[in-house]
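Step one of this worksheet: look at the structure below.
Of the protein chains in this complex, all but one are displayed in their positions.
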Amino acid sequence: MFNTFLWVLITSLLCQRVICDELNLSSTWENVNLNRIIDLSRSYTREKLQITVKNIGNKPSSIYYLAYPNEIISKTALITASLGDSQFIDAALVKDTTTLEDGSIIGYGAVSFPKSVEPGEDFSFEVSIEYNSCGEPYPKHIDIFEEQHLLFRTGRYPLSAYFTKEFTLKFLGSTSYKELNEPQDTNLHGTAEDIAYSYGPFNNIDSYYKNDVIELVYLHNIPLNKVVNLQRDIWVSHWAGSLQFEEYYELVNSGAKLNKGFSRLDHMKKQRQTLHGHYRGVIDTVLPSGAFDHYYTDLVGMVSTYQVNDDHFYLKPRYPIYGGWKYNFTIGWTNVLSDFLRTTEEKDTYILSVPILNGPPDTTYDNTSVSIYLMEGTVVEEVDVPVPYASVQIDTKHSYFDLNKGHVKVTFNFENLVDELRSGRILVKYRYDSTAFYKKPISIASYIFIALISFFTLAHINLNIDNKQK
Amino acid sequence: MSSPKGEKVNNANNNAVKEVKKDKKVSSVSEDFNIAFANTWKSYVKQLNEDNRFKLIDIFCLFLVIIAAVQCTFMITIWDNFPFNAFLSGFIICVGQFVLLISLRLQLAESFAGISKNRAFGEFILASLILHFICLHFIN
């Protein structure tokens, strides 16, 4: 679903469009048909909107604004749009907001059509949006033997800047659903089918319609992986021809907490009954193929319980991670540099291409910092990142045998990533000439030489003093 | 507080000598002591006259003994040893310097095998420097 086009599209965020707060959006478009499909199967939410719009204004238009509560906009990891047949079109978040009468703040995403739509014409497209929030545990505290349910809140009707003629809402990804405080009107009730739960269709809904909230409780008996902080270091070495990765995770299971203390006896019984539960027993990390020299440590030393199976690096945490429990750990591995490095026509210039993430599936990342350490004396010429980043900086860091300025360090900070961005790649174009390549061993050698010489000189000076005294 | 034995060697021994003399009242013993004392003094004076360096060292030693005694007296008069570390370092530096001087003196009188007199002096300087450094540190 996500091919490389996508990355180019998202970068359009960088050239943000400005919409005026006072702009009367509702006079431009009308939603002829809006299908909202929410996938709840993961620890983050994936929405798919199938939209058919009609230009009801009097001039051609090519930009469509998606309205979302600002909480969701601020948690959004990814927004993409396509024409249904996987032909991607531009989509991005915008900074502007609208404050509704009840005080809630609405943020926007913008979709730019490949060509203007003439007044009166229809246009169909799809939008995918993923954001770092999902249902919250319901109830908040459960027993080891109980199953975990989550509570998801969203509007029964579409939140849109435009008038909507027909709307359907569908939830996916769980085997059991139950709406809390269901309204009297049975027309408003959802219907369950297999793994889906659908509402609607509802007709003729105003823009910014004062919404009625659905409180949907669904079964989600797997832990909610959330990485609060990820520090990802990538060390490039031309001398060794290797690319070393080291990742420090601050993982927390944001699922339901235990209502009593943790009883090992119950846990063992539970393990006997079923393999899965609302605790995290094994972390399955997918590494770039060809990884070797794996290690797995945490703040108190090495963790011996891990297995490497091809590209999978299975980590067993020291203890099962139940809801609310945290676990910080570090993993590392090495890859051959040539798999990630390309030379260019220009002399001594290389392009490094590394994945943004390698973590476990079904995981959200609040703050991610990716640092790429290039050799001493490297000049960074260009960087390219497929997802919007919070900040980027280039500085130096002293590592082993860095006797001069130290390794060149390029750091990207991201917010709100999800594991699906794993296939995204950071590109760094840099120049590293042969003088810099040879400078390092030579400087090490010269330092050792100086040290030895000074040692000998000191020895001689000592002798002299002795002689004088005699 | 233990008694500052280093400085009081001479006195202590002489006192002891006198006590022995009184107690035992054995004339031969007292005679022995007299002869010993006279001989020692004689050779000591002779040694002093031979080399001015000995004079210098001995005056320095005497000076150190006096300073140590003054410090002790002061502490006893005010009957308070606060700050104790300051007193202690003042006192010990006297003792330390004294024994270093004596060591040097012994070597100057009759140098040890393998260590020339000049080297002994160099070593003395070094050791004194270390001693003084530690004392300064201790005194705060």
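Each chain carries a letter (A and B) given by its place in the written order, and its residues are counted from 1.
FYI, a residue touches a chain if its C-beta (ideal position, glycine included) is under 8 Å from a C-beta of that chain, and two chains touch if they have at least 3 such contacts.
Going forward, contacts and distances are computed from a predicted model.
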- Note on the structure: Given "RNA polymerase II transcription factor B subunit 2", "Cytochrome c biogenesis protein", "tRNA(adenine(34)) deaminase" or "dolichyl-diphosphooligosaccharide--protein glycotransferase", the protein name in the UniProt record of the chain not shown would be "dolichyl-diphosphooligosaccharide--protein glycotransferase"
- Task: Using the touch definition up top, pick the residue from A:Thr186, A:Asn203 or A:Gln273 that touches the left-out chain.
- Result: A:Gln273
- Item | Sole residue of A:Arg264, A:Lys347 or A:His460 that reaches the chain not shown, by the stated touch rule | A:Arg264
- Message: Just to verify: which one of B:Asn39, B:Thr73 or B:Asn118 makes contact with the chain not shown?
- Response: B:Asn39
- Item | On chain A, residues whose C-beta touches the chain left out of the figure | 145, 260-265, 268-269, 271-273, 298-305, 318-319, 324-328, 398-403, 444, 447
- Query: For chain B, which residues touch the unseen chain?
  - Reply: 1-3, 5-6, 9-10, 12-13, 16-17, 19-20, 24, 29, 32-33, 35-36, 39-40, 42-43, 84-85, 88-89, 92-93, 95-96, 99-100, 102-104, 106-107, 110, 112-115, 120, 123-124, 126-127, 130-131, 134-135, 137-138
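Throughout what follows, only the chains that are shown with their structure count from here on.
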- Between chain A and chain B, the Cα-mean centres are separated in Å by 80
